[in-house]
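Excluded from the complex is one protein chain; the other protein chains are retained at their positions.
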Amino acid sequence: MQKKSNFRFELLMDAGNGAQKAGDILIKAFAKKGVYVFIEPIIPAEISPPKRTPFSLSGAVIRLSDSDITNIGSFSDLVLVEHEILLERRLQDQEFTEGCTILLDLGSKKRAQDAYEAVEKKAADAGYNVVSFMISEEAEALIKSLNGNGKNMYYLGILACLFNVDKDFLISFIKQTFKKLPKDKLDSNIQIFEFGFNAQVMDEADSLLFEGITHKNEKVLLDGNTALALGVIDAGIRLYAGYPITPASSIMHSLARLLPAYGGVLHQAEDEISAIGTVIGSYFAGVPAITATSGPGLSLKQEFIGLSVASEIPCIVVDVQRGGPSTGLPTRTEQTDLFAAAYGSHGDGPKVVISVANVDDCFYVPHVARYIAEVCRLPVIILSDYMISVSYRVVDKLKQSKLDDVRKIDDFVLDHFYMNRLSDSIEMVKENQNSPGIPDQMRRVTGLNTGSSGAIEYSADSNHRAHEVRSKKIHAVRHALKMPERFGSDSGDLLLVGWGSSRGAIEEAVQSLVNDGVDVGGLHFKMVYPLPLNLTDIFQSYKHVVTVEMAYGDSLKATPFSMMLRSETLCDVQGLICEAKGRPIKPIYLIEKAQAFLKEVQHA
Amino acid sequence: MQKKSNFRFELLMDAGNGAQKAGDILIKAFAKKGVYVFIEPIIPAEISPPKRTPFSLSGAVIRLSDSDITNIGSFSDLVLVEHEILLERRLQDQEFTEGCTILLDLGSKKRAQDAYEAVEKKAADAGYNVVSFMISEEAEALIKSLNGNGKNMYYLGILACLFNVDKDFLISFIKQTFKKLPKDKLDSNIQIFEFGFNAQVMDEADSLLFEGITHKNEKVLLDGNTALALGVIDAGIRLYAGYPITPASSIMHSLARLLPAYGGVLHQAEDEISAIGTVIGSYFAGVPAITATSGPGLSLKQEFIGLSVASEIPCIVVDVQRGGPSTGLPTRTEQTDLFAAAYGSHGDGPKVVISVANVDDCFYVPHVARYIAEVCRLPVIILSDYMISVSYRVVDKLKQSKLDDVRKIDDFVLDHFYMNRLSDSIEMVKENQNSPGIPDQMRRVTGLNTGSSGAIEYSADSNHRAHEVRSKKIHAVRHALKMPERFGSDSGDLLLVGWGSSRGAIEEAVQSLVNDGVDVGGLHFKMVYPLPLNLTDIFQSYKHVVTVEMAYGDSLKATPFSMMLRSETLCDVQGLICEAKGRPIKPIYLIEKAQAFLKEVQHA
Amino acid sequence: MPNSDVVNPVTMKDLKSSDPRWCTGCGDYTILVGLRKFMVQNQIFRENTVNISGIGCSGRIPHYMNTYGIHSIHGRAIPIALGIALAKPELKLFIHSGDGDSLSIGGNHLLHGIKKNFNCVYLLFDNQIYGLTKSQTSPTTRQGLPTPSHPSGAMIEPINPISFALGAGASFVATTAEWMGNHFVETLDAAFKHPGFSFVHIAQRCPKFNPSAWNFQDSSWLTFLVDEQAGIAADSKSAPDAKVQSYSPHSYENAMAISKDVPNVFGLVYKAEKPMYDKLVLDATKNQKQKDLDDLLNDYII
Partner (left out) sequence: MPNSDVVNPVTMKDLKSSDPRWCTGCGDYTILVGLRKFMVQNQIFRENTVNISGIGCSGRIPHYMNTYGIHSIHGRAIPIALGIALAKPELKLFIHSGDGDSLSIGGNHLLHGIKKNFNCVYLLFDNQIYGLTKSQTSPTTRQGLPTPSHPSGAMIEPINPISFALGAGASFVATTAEWMGNHFVETLDAAFKHPGFSFVHIAQRCPKFNPSAWNFQDSSWLTFLVDEQAGIAADSKSAPDAKVQSYSPHSYENAMAISKDVPNVFGLVYKAEKPMYDKLVLDATKNQKQKDLDDLLNDYII
């Protein structure tokens, strides 16, 4: 039995075979024991791709630790995989650690002898330790009786045994998960699990032990989209309008279940344009509202975002970024909607863009978005991404705000976004900002230019004034921004700057580099537009400043965030990581890149 | 009689009373005589605003010169105005020169004695020379018989006499313009004109003489949108799909008349989204196509622009910018769609953005847009603006290209846009780029990510490769770009940088400053995304670099183009003119600002 | 807060805000006045009324009504109105939209607005032309009419707004003309009283760009559909030479059949009680057992 304090493993199966469900059950058990977990599902692009093809790769990557973890990490130490095709496919991603143990089910070897041998050789050549096994005959019989279902329970059994999880403890989670299953089916599933548990695929000596800690605080297990949906409710938003799109849809699904129970309304619109229109209508009538979408939907909403700016009707838009452009890679991650969010609507339409990095951010971002949107009366865009939206994490049970009057937003929420309270005297283009129902305050709003009375005006001065007033709202937000907390050194050779979901990787990479004696700092932004003042001062404390973005860049093309920072600070900010490969940034990759960069500039 | 070589005047009437028509007739006569003209109509925001209100201000600002003029200039030397309300309204814009002569029709004075006196006093106080007059009784009677129409002909008569235009010569233009009018009505119009001509509103001594030159070349009189429509045909584009929107609509109107006669097709779509879809469909089938719109339409097209990028189906979008955000100021000018054009679509969708500054650019931009769009297989966005679209100018008859095979585009067209020929070996994401109808080359395109075979691919490497290939297309354009010609000094104290319609004002201001011994240069871009390489070298030849943009900016907010330049060059490029007042930039204002700027930095 | 409901009856004057800026003779003036008249007759309070529009000459109405209002973007008034309906169901909503705004760019929202049958009065200002952008072909432009976008005549037969609305599943479809004052106000009245999405097609004069669209000086070409119980009375004062046809608005088949005669028939074409989306959604929330915010995270605790 080997004691572990940090471990990553993955379970890979054909889509539809329940790998994620098995992973869920397992991590719940871990989490309950006090182990920190981070789980990233691998989801195929098709609904049910044909089995035994590379497209069918589905599964869960799970990272365990006895201290808090912020990201999925770099490499897996162990893999349990259903058949040779999935292994072959996943080997390409080069995410296995040296000496990684691969548990390979030989169930399909009969019909693919050569392919099996080829992949086994490939894995061995790469230095991995392939351990093959077969599902026991009794288990196979039970699986057959379940029409081919249940293999995931066998695998779960193997893993549970491997991690020395108490069998009955784990069975209680199986029961909880499958509580809607008829008793006989449930029993078969449990039996299969037990067969797996007892299969002795690995020697006991090789089994692993995670000693959980006893948490002081209650813990919750949440993925980003669920956290965001719960945050919407806690933030007092009472209308959600949306149109389905991967990876934003699950926000709608959660709210469809939850909102009515909290007095709110869920509206599925005919398209993304309509959805944001309904949000604006609701806000005009005085009810805080939100919509969520992904890239293509953001493009469609641009015209209405402009109306929100001009008419000073608040609105909140969540954009869960995916791989792009166009339909792109709906189930891969990227950070390339930054400009579309900040600058996408025609004309000069100042707005605020906030990004999220993790489950906590997702829960609190609706609060701060609502606060800014309502106090400044403008659109606020929240940038999440595929990776954040689907990754689960165990966190302290989140402190609720139960926000009602936005002016009374909790300090700890503002702090979380490195923000002070906004000034009470932000000027509006239009003086009267009342909602329907209030007598003697009737008013009309429009997307045309207006003066302070709200009446249409075409004069040069009123147009300029309107631009100025709107821009100054953003400046007011800017003045309220504090500098985000920094990781690592306060000055030195290199500053890694990022936003959104790169936070965990930056934090971990900086930590590790600093431990190795490298003089590096990390700065991560939640608010991405506007940026806090005095950035230049901070940048100048480092010899070099680089960004970490999941976006393409090269020597002739600055990545979006680096472009913003270059313009803002006139420092030669380069993209250190400017790759758009659809997968989250590995801390180890970041460390290597940083080291290589420093070596290069030191030699230059 | 005073000889003039440079003069600006304006005719202001209630909307619907034919001020622009009168202006058109007059400038045609001037142009025929060899005088250079530049005319900017003043168009009210409503269709037929109530007469005798400030909203009813309509008219034509006309600049005359005996050498080529590039912009409308700064101030008017003479104004002919129908009544006191319009004068009052127009005085606010502060566009009259000191000592400007104001010919004020007293026809409405009976009913507005006080208002008249007030405005006459105001004008006199401002140092203007108010000359009032009354339409003769015979003319009034004729106007009555025409149901109130024809007053513009009287004014035309006054102006023609004032400018010493030959009466019969001018009448020939009236006849040409009103050729569809019944004979008796035409005759009445001519008679009214003659009454005006003979009215002797001004002394003969005060009359003006423009001695036209005899042009060597044939000349054409064109506004920007008409030039663009003609350019579309000359560039071999054979399908236009669009949805009406001010100020882009007149491109569609021209093409609706013209395209069918040149074998093309005009399609009015149900909305802007559909219009660009039809352009993409046409291009996929092998027929070059274009759409034109304004800000709100650009926002709606963003999703399809992304499809054009990803599927590598070319498309060309014209955006005639107006005041924004949202519906904004549809009949005012602004340069604030730059970011929406370059970065508006979600994801990372590299495309090319070309701007136009004048009638010549408008005519040739479809050629170069087609060339780039087809050689690189990506979307090209053309940025014009309200000011360019409606302003008329006399230019040498444009040399036609009659473009068919884009690879054979004329050098002079590329030169016009400071561009070399593109490399012949630009890599595409997809190898097969054939059009339907070609046997054995069948292919499918998609907005999803693909490899070089065109098949959908989700792997990290293929996504990164696709981003890289698309970005490199832009780099290929970049490598083909030459530095635009510079005005004024090649190095020195200050460089004024602009794009789009600010060209004329920059050129004139730099000329004037250089004449005054100020060490300033001007650099104006047609291609705005990407920018040519080695900009930094040029910027570093000047102590200061500033931009001239019709866009709001302040100390906390860089104007869009200055932001691009800052990021690109890391030079501290500031907005010298960062105003969004809806009116074109006056050369004189630019001169003053430049002088003030230099004074300030020299004292600092 | 003054209790305006009791103290101050709504007057025509109360409903005025800024001065309209349409062309002389534009039917939009008549619609504006008709709407005010209707509000006064029904004593609908200004603060509880929202006029919502897209873009077009028609889109200017909200500016001229001293109620709450949104002059939004082209073709998108319906989604906004729905947001208001779901947020504050007690408000009275009037949506104003041109033929282009409704049936060209806004067609999808109209389909779904009609289908959702949420509570509002929808006024389609049909001048058979794009007014504000100066005379391009609209989806209801008569085939053959030369316009700047189709100089040799509009290409195809117009969309029939009535068949469209019926095909989309409308619960209330009426057609009227702004120059027939009584008929217009009565139509608004019936539309307002109908629970759901009340689709009102209005023949509207555009003397500036499409004077030939509606022959308002003659009335011999038009037929009133009347039904003693449910319909809208004929307006013999405004249209003395009109024919009158007895017609029951309760039959879908009748309605589809008569829709062929649009735009020559005026009156209530169809009316049926249908479930209303806004009510269904709000009732679902109302009937749901409400949870305590403190329990929000309980299901996720491990």
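The first chain written gets the first letter, and so on, giving A, B and C; residue counts start at 1 in each chain.
By definition in this document, a residue touches a chain if its C-beta (ideal position, glycine included) is under 8 Å from a C-beta of that chain, and two chains touch if they have at least 3 such contacts.
Everything numeric in this text was worked out from a predicted model, so none of it was measured.
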Per the whole complex, from C:Met12, C:Ala284 or C:Ile301 the residue touching the absent chain is C:Ala284
Looking beyond the chains shown, say which of A:Ala126, A:Ala256 or A:Ala455 touches the absent one.
A:Ala256
Touch with the missing chain holds, among C:Ile44, C:Met155 or C:Ala233, for C:Met155
Of the residues B:Gly99, B:Pro182 or B:Pro439, which one touches the chain left out of the display?
B:Pro439
Taking the full complex into account, find the residue in B:Ile47, B:Ile174, B:Ile233 or B:Leu565 that is in contact with the omitted chain.
B:Ile233
Touching residues on subunit A - with respect to the absent chain:
46-50, 53, 55, 243-246, 249, 252-253, 256-257, 266, 268, 270-272, 296, 326-327
Interface with the unshown chain - residue positions in subunit B:
28, 31-32, 218-222, 226, 230, 233-234, 239, 241, 259-267, 269-271, 273-287, 289, 303-304, 306-307, 311, 313, 394, 397-398, 400, 402, 435-448, 455-456
Footprint left on subunit C by the chain that the document does not show:
103-108, 111-112, 115-117, 139, 152, 155-157, 159-160, 163-169, 252-253, 256-257, 260, 274-275, 277, 280-281, 284
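In this section, only the chains that are shown with their structure count from here on.
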Centre distance in Å when subunit A and subunit C are each reduced to the mean of their C-alpha atoms:
44
So which bits of subunit B are touching at least two other chains?
55, 296, 326-327
Which subunit C residues reach two or more other chains?
55, 73
